[in-house]
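Let me give you the structure first, and then I'll get to my questions.
The other protein chains are all here in position, but one chain of the complex has been omitted.
As written, the chains take the letters A, B and C, and residue 1 is the first residue of each chain.
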Amino acid sequence: MTTVPEHVAAGLRAMEVEVPSWAYGNSGTRFKVFAQAGVPRDPYEKVADAAQVHRFTGAAPSVSLHIPWDRVEDYGKLTQHAEDLGVRLGVINANVFQDDDYMLGSVTHPDPRVRRKATDHLLECVDVMDATGSTDLKLWFSDGTNYPGQDDIRARQDRLAEALREVYDRLGDDQRMLLEYKLFEPAFYTMDVPDWGTAFAHCIALGEKAEVVVDTGHHAPGTNIEFIVATLLRAGRLGAFDFNSRFYADDDLMVGSADPFQLFRILHECVVGGAVTAESTVRFMLDQCHNIEPKIPGQIRSVMNVQESTAKALLVDHDALAAAQSAGDVLGANAVLMDAFDTDVRPLLAAFREEQGLDPDPMAAYAASGYADAIVADRVGGTQAGWGA
Amino acid sequence: MTTVPEHVAAGLRAMEVEVPSWAYGNSGTRFKVFAQAGVPRDPYEKVADAAQVHRFTGAAPSVSLHIPWDRVEDYGKLTQHAEDLGVRLGVINANVFQDDDYMLGSVTHPDPRVRRKATDHLLECVDVMDATGSTDLKLWFSDGTNYPGQDDIRARQDRLAEALREVYDRLGDDQRMLLEYKLFEPAFYTMDVPDWGTAFAHCIALGEKAEVVVDTGHHAPGTNIEFIVATLLRAGRLGAFDFNSRFYADDDLMVGSADPFQLFRILHECVVGGAVTAESTVRFMLDQCHNIEPKIPGQIRSVMNVQESTAKALLVDHDALAAAQSAGDVLGANAVLMDAFDTDVRPLLAAFREEQGLDPDPMAAYAASGYADAIVADRVGGTQAGWGA
Amino acid sequence: MTTVPEHVAAGLRAMEVEVPSWAYGNSGTRFKVFAQAGVPRDPYEKVADAAQVHRFTGAAPSVSLHIPWDRVEDYGKLTQHAEDLGVRLGVINANVFQDDDYMLGSVTHPDPRVRRKATDHLLECVDVMDATGSTDLKLWFSDGTNYPGQDDIRARQDRLAEALREVYDRLGDDQRMLLEYKLFEPAFYTMDVPDWGTAFAHCIALGEKAEVVVDTGHHAPGTNIEFIVATLLRAGRLGAFDFNSRFYADDDLMVGSADPFQLFRILHECVVGGAVTAESTVRFMLDQCHNIEPKIPGQIRSVMNVQESTAKALLVDHDALAAAQSAGDVLGANAVLMDAFDTDVRPLLAAFREEQGLDPDPMAAYAASGYADAIVADRVGGTQAGWGA
Partner (left out) sequence: MTTVPEHVAAGLRAMEVEVPSWAYGNSGTRFKVFAQAGVPRDPYEKVADAAQVHRFTGAAPSVSLHIPWDRVEDYGKLTQHAEDLGVRLGVINANVFQDDDYMLGSVTHPDPRVRRKATDHLLECVDVMDATGSTDLKLWFSDGTNYPGQDDIRARQDRLAEALREVYDRLGDDQRMLLEYKLFEPAFYTMDVPDWGTAFAHCIALGEKAEVVVDTGHHAPGTNIEFIVATLLRAGRLGAFDFNSRFYADDDLMVGSADPFQLFRILHECVVGGAVTAESTVRFMLDQCHNIEPKIPGQIRSVMNVQESTAKALLVDHDALAAAQSAGDVLGANAVLMDAFDTDVRPLLAAFREEQGLDPDPMAAYAASGYADAIVADRVGGTQAGWGA
């Protein structure tokens, strides 16, 4: 039987993947949202679905919430619900892009009334963090402009900085602000936080509790994401990942499905930079849209993809790599890295799961569990969750 | 006063821009559709709004319909309605992307039942053409796959060819099929008609009544669109344009707003290739989303942008250009083209409009007309049109 | 010991990778060409180096020539030299981009004198084919323009068509014309054959002996290359591959090094389309620049990468794939494909090599052979081969 090297097992244990509550609701494109049977109707059902992912992978112990999509009357009750199901609530995601007031921006809107409203929502999210015990506030702003001249690029940065400052100052000692960037969509000329440089500049202006989120689908074509990861780790400012994959834009496909070698390279930099350890504060989250595939299996497969890439990254022979690098042996150094990537780690992961008392094949185990049929049968009536709820 | 050279006036008269009925309804991104006051509730109101664009520009005499969004009981009545408002119905656009059955494709779906349903819809669209007198059927397929392996690329081409053949054979003698291509969205791994080459290959297999549609937002970054235009004109297979503009992906911004020089170059190739004449069968259509700007002014401005670029293209000194080109005078040839682009043609267009009995400033004239306020006041109740209706 | 399934072994035997003579000379970027010790000084030495790649991989039995870089007085002698070394001469590549006359184009140049000169060179290449027994003429044109207006896009297509026609008509019954396309570089506004659609259109106009070459580095960002491969195979017009890999533009890195999953997907389409068989006429060639790594090991590694991706593609369970595809099982179909990709085929290839009497580790075997040291010692004096010689 395959044995799992201890340093690999330690790394895999440290690799906890947080799943997003909204992945279990319906999603789609501007052209069509195809509804799926059995989709949750409320945050409690979303958490229940998320718990299935952890049940079969053992690697997804927490669930990100999205406010207001996951607003509930009693966060203590939701927290307890999660614990009862063997998971916990994670990062709180603010949403300042769906109110009618935000058509031209939220915290960067030219109208101070709208900015106040948006900032108040961010502060409310910190309240939710206090209520749930969440330590991380994740901020993604859809703010931007569609047409040259539409608004003043620089003034919008000033407004953004002002709002971030107010929210930052509201954070507790153990709370962080995670600032996400995105190249485009929904704005098509400027985004107010389009790239890691902009997020980084705001974070260093704010203070040590502000860190950058890397969403793997939010870059221009050709961007070397692992370079950004290495650079942010070096600067001590990598807060979290939103994992997904893409061929074109922000496709939000399953992580590892479009370019598994890229995912491996990213995780290699995480290993090199110390982010795959029990002590690391870097969060690894999924942020995906299962538009045409079933959602829970889509999440399970994604967690498995992260685990497989992590295992490969942990298998890199760092001594051999360093020796080839310092010798200027281009092909030799590349070969060391490729040797790990080319390894079939599925037997290793099967063994790792069995050591943890899990089924070695999470996809098959979930399929056999009957959960999919049960939710289709049970969840009759109500309004299915989606990006609007 | 500015005089309009006769060949420029002739070209401008030949440049009829067709507007899409759906541009007057609400649109947005997957994140949010911001509703606008006064938006039409049915095809009759859409045509009424479209007629305003023609009223003030004199250059937008026809309206594309989208089936089923614009399905009505009596197409004769809608045709008459358009004529009463001074416009006419134009291209019929099929829609095989919003029925729940089409989650994995329409005419390329692995299930023959779904393919039959989709093809039947396309045939219904030809019926609508017969009823409205429209000569052109425009086909855009959202069909594609999100994940490698999801379906057989080649088998989908065979299915596509089969459906196109059936529809092509149904066309009357004066009817054409216009086949559109798109790089990505809503499918994120393969689109079944991703590029002009694929559309072209299907068209030549079908016969002379099949031509290619160039949507200016449907290309990979860096694609030289005017080269495609020139190539399709040379091959006699350029059927139509869907005009819009983009900075990133299929942003669907107002044509000419993101890269006016590109629009000029495209129209220069149209002039060179004989497409800007009274005899040309190339259709110039808008296909845009006014997500955050008012819709009718957005359309008026777009028509004006096309007119300005057309005027500049018509001003190119072709003799001087040919002389510099054949002499290998790189800077000289470029300068001839830039001279036309750098010209401020707004006075010329103002004069052209006045000669036609129009207000020289369509935007101001529309604003002064009171139409915007009137529709906000009148269109109370009902369901606003959007991409779903 | 690993056994090689017979259908995999058959596919691997059919997968012959042709190496380019110029890969053994110096190459670089416009910023610097770093010379390497031991580089060949003439076509004979290039062929000798190429023979090493075949000696250790058993999968690279032929060598592409580039005229005039590989012009020799006696092609019969060069042919014999190759045979003596266990390889054969392959495709003849024309070069109409390095003469001073070609600054503004070769066969598309505005000056008929230059076009005549360029076409004559292409005809000379057919003479070389007659002399070497090569069956394939590969044409890549650097022709294009840098500035809008510089030349007439459509007129250049006419000139191109005229030259291709003349050369096509000169081909013998067993000779083919392989037409390559490229998005950009060295021209920066238009290339005269920028995409597969343009190459395809010329090929169908010419006749059945004209086919398209897919260079994996010659596409716009986001282009789905395997879709093009499937489409060209369906149309019977895929002539050959120029393999290499890229992160950004035409980086010409070792095939499989930037995106091994893409290479696998391409080869999967080749398998599906019948191109990996003994009967196939599709040629698999390398076209790479080993700017900073040693050349012969760079080529060996590249051939191995092709073999590994081919083996994975051959391992795809086509029955399971078809079943999942026709059932609309998105995750299941994707999993079938990924199962093959995730397999570590290196043991299988080691076994395959041993069955052929080869060392299971070609890189180590070459390193141990002493050849690298020998050429450094022997090749003293003379002018190293590069892109200019």
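Note that contacts are C-beta pairs under 8 Å (C-beta built on N, C-alpha and C of every residue); 3 or more make two chains touch, one makes a residue touch a chain.
From a predicted model like this one, the values you see are computed outputs, not experimental measurements.
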Report summary line: The omitted chain touches A, B, C
Query - Selected residue (touches chain absent from view) among B:Phe31, B:Tyr44 or B:Phe261 - result: B:Phe261
Report summary line: Sole touch to the unshown chain from A:Asp49, A:Asp215 or A:Glu269: residue A:Glu269
**Report entry** Residue among A:Leu12, A:Ala118 or A:Leu233 touching the omitted chain
**Finding:** A:Leu233
Report summary line: Where subunit C meets the chain that is not shown, the residues are 27-32, 34-35, 97-98, 100, 102-104, 142, 146-148, 183-186, 188-189, 221, 246-249, 251, 253-254, 257-258, 291-293, 387
Query - Residues in subunit B touching the chain absent from view - result: 221-222, 224, 247-248, 257-262, 292-294, 297-298, 301, 308, 330-331, 334-335, 338, 341-344, 346, 363
Query raised in the report: Residues of subunit A in contact with the chain that isn't shown?
Result: 104, 110-111, 146-154, 157-158, 183-184, 189-190, 194-198, 200-201, 204, 219-224, 226-228, 230-231, 233-235, 261, 265, 269, 272-273, 321-322, 324-328, 330-331, 333-338
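The definition used in the following text is that only the chains that are shown with their structure count from here on.
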Query - Fraction-based call for subunit C against subunit A, same above half, different below - result: same
Query raised in the report: Among the chain pairs here, which one is joined by the most contacts?
Result: B-C
Query - Whole-Å separation of chain centres (CA-atom averages), subunit A against subunit B - result: 38
Query - Euclidean distance of C-alpha centroids - subunit A vs subunit C, Å - result: 40
Requested in this report: Send over the residues of subunit A in touch with two or more other chains.
Outcome: 221, 247-248, 257, 292-293
